[in-house]
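Missing here: one protein chain of the complex. Every other protein chain is in place.
We just call them A, B and C in the order they show up, numbering each chain from 1.
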């Protein structure tokens, strides 16, 4: 008797691609990383050292990898610009898909991935919102779901990155879809999770500044932004995204119910150490999102694998990923135009007068 | 040789009036509470026990108290509706004035107090924004002012009350000016303090819900509200106000600079006790704002007294109190209409098109 | 009708004397500081500015102050060496007494104060263990007393001072009675409070080092010491005292019951501020014990005053103060000799063999 393992390939070996590849190789016992693809020579060299010795076949061409003998699933961890295209190709090639967020910065293209998936209901297609797999967010969700804290009514959530003084994120902003689509998408997804996937948006408004990187304006982006989302069922969420945190990554969420609230990461920390010196008491915090969410990604890989092997529903529905892009894109538009945007209950944009 | 003490009278002996009276009686060594006034018989009875035995003369009529022999100053701690009238009468009677916030729920009436004060520059007239006297906010201000944390750019601040299941605040809402004028006024004042008193508002927008008290809608109010204020100099502030906190009072502020941030009360607590039991680790938090800010009120009384006796500037300028009402009232209007409101650099309301 | 106030005098105007004098002058509404005494000219000069203008009569001689017309009570806040003598003189002169801790560094002399007090049961005589008046310790005591946390069984408590690089405490050690009598006396008193005033000691043992001030050895003292106290009723307490904390004052206590525990000051803090910068998150802590316990001293003054005026029992019994010195002195002896010391149930020292 030998245990069955899911044969999976990894598309893209950039920063996140490397992590996904290693997670499926080393920390997902029920999966077998059999292939990886990247057009980038440097990434191929890395893979020759870290993947190939363990039996992973390397491809420079994604389409070739899709034809790998026995391949059952693909994790799409390439640049955002090709997420949708690669996901759709995999679906059409009868592969299960775990796709990095966002599906696309475009609502329409995101929808096309959903359409492709809906046409193949026997395939598992999931967008990887990592916080859904984080032990703390899950604990918070369970506490809120128990009803003991009343009806969830107000959500505050932020995705705040450590300041990167190299200005990398200015160039990055050209293709990121903007701070609300790139960062707040996680917070938006949390709102849909806690408020219910079918929550309907009534209005969005946003304001932002460029406190440290004025050049972001040429890509219609900001380095600090606050967005406000009003839902039709008497709920609301507000989001803060920033690229200029001094201490490190500060992803904090607050879920406020009518009888209590639950917070996640209200006090960020790297580990359990505190230092006492003449300045007082200090603790360090995670520097990057992967420091914070490393084990969530491992859980994500394991649960996606289990859902395929056991033919159970994936942990989060794909249509939510499209809805998150829709809200993020509207916030980004409001951020740039300064206009508040209204929607009717069918999700159509309307003027305030016609609401 | 005998030390000089400021002869002061207290107008109003309701919840806050009692506290101000006792603070001036017992915890303000350089002041002497010589008089108190209230039209309310129950309050007079209380005062006969707690004030009169210590030499405080009681008046049922405010105007009579103003004529008390030797009276030098008045603390106006009556209902908000008469703050302005009593303050102006005191000013006209040549008394120094410490007035509870807000001056009025009306911008125009607030301005009339400022005008009266400006006409008597030899008098000390101060609006009591208690957080300005809180040791933690002052420490935060000093840290931000040192420049070590860069330029203050984003402020998050909230005034969140414990849920009062009696529904008291529904009736209260009829005269409070609404949640932004009543609660967020403190957060607005903090923004003006940390960003600079001359900061000019570019836009305000707000959203709110009635999660626990739908009846608030008949007074054009909400029990949870989020407001967003954009300033002309590339700064922004966002505020949350709530009437439904389960654990107690949660007044938290976050001042974010380009090189670091400082928080006040990010982890509320009643005292230094933690209880470990089968549920984990617990700590209690203050139940009401006075539990949190008691010593700030004592400091306020002492510093107002010192500024009169030493003829120095009061710790906060009166025009800021008018500006705070202006911003609060605009947020409240946006909360109700759902419209975003824009201002030009002179403070005039303009349409978005004319910005 | 005029409220009755307690006429009190303050003996000693050194560091603590000044604080007690001002607390009775300004923050104890039911008391009237009528006199103060000190043989020190510098202190007299200070008093001429801070006390005399408010009607406080100054004496260079303690005995003279005792004869002050109408004097009803004395707060003894002079050097430890004269605490007992001044307390006894006051008792004999029919004054109520609030005496700073310890009564004496000698068990016998401490006992003589108790004897004098017992001879005048109509007088209120109290030793000022400040933590008994601290809101957090009281909350902890109430929580433990409720029974919800089971039977208190183990206590950990520490009194740890910020390192004073001037070496002041080396000279101070000559008369302090040693680190267990000077510092841990508070922790010992807490043990007697939480375990019950009649708890009987079975053994004490202690170990210490001189990590920063080897010269302390010439006064038979150490700069860091740990003491272990075993009680006859299946309870134990362990104490840590230090003179070399880098961050500030760290007085932490842990009360462990069979069903739960309660801690006081497990996370020291100066105020509610946290600073986020490139080093992480920082908070400052109190630098000295008065920063930590200021309001406890105010409460102490007020409650002592009330117990005299209302002729009620003082909040803590005087014999506990003698017992605390007894335990502290035994720990100090064990610290120096390295021997463990045993007591029989009557409190007599016995050899291990005779236990």
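Methods note: contacts are C-beta pairs under 8 Å (C-beta built on N, C-alpha and C of every residue); 3 or more make two chains touch, one makes a residue touch a chain.
Keep in mind that this is a model prediction, so the values were computed, not measured.
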Shown chains that the omitted chain touches within the full complex: A, B, C
Which of A:7, A:120 or A:143 contacts the chain that the document leaves out: A:143
Contacts of subunit C with the absent chain, listed as residue ranges: 149-151, 153-154, 156, 203, 205, 207-212, 224, 226, 228, 230, 234-236, 238, 240, 242, 244-247, 256, 258-261, 266-267, 338-340, 352, 355
Residues of subunit B (touch criterion as defined above) contacting the omitted chain: 245-248, 250, 267-270, 276-285
Sites on subunit A contacted by the missing partner chain, in the whole complex: 1-3, 25-27, 29, 52-55, 135-136, 139-140, 143, 148-149, 259-267, 269-278
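As a convention for this text, only the chains that are shown with their structure count from here on.
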Type of subunit A:subunit C copy interface by residue overlap (half), same or different: same
Geometric centre distance via CA averages, subunit C-subunit B, whole Å: 39
Separation of subunit A from subunit C, taking each centre as the mean of its C-alpha atoms, in whole Å: 57
Subunit C: positions in contact with at least two other chains: 267, 269-270, 276-278
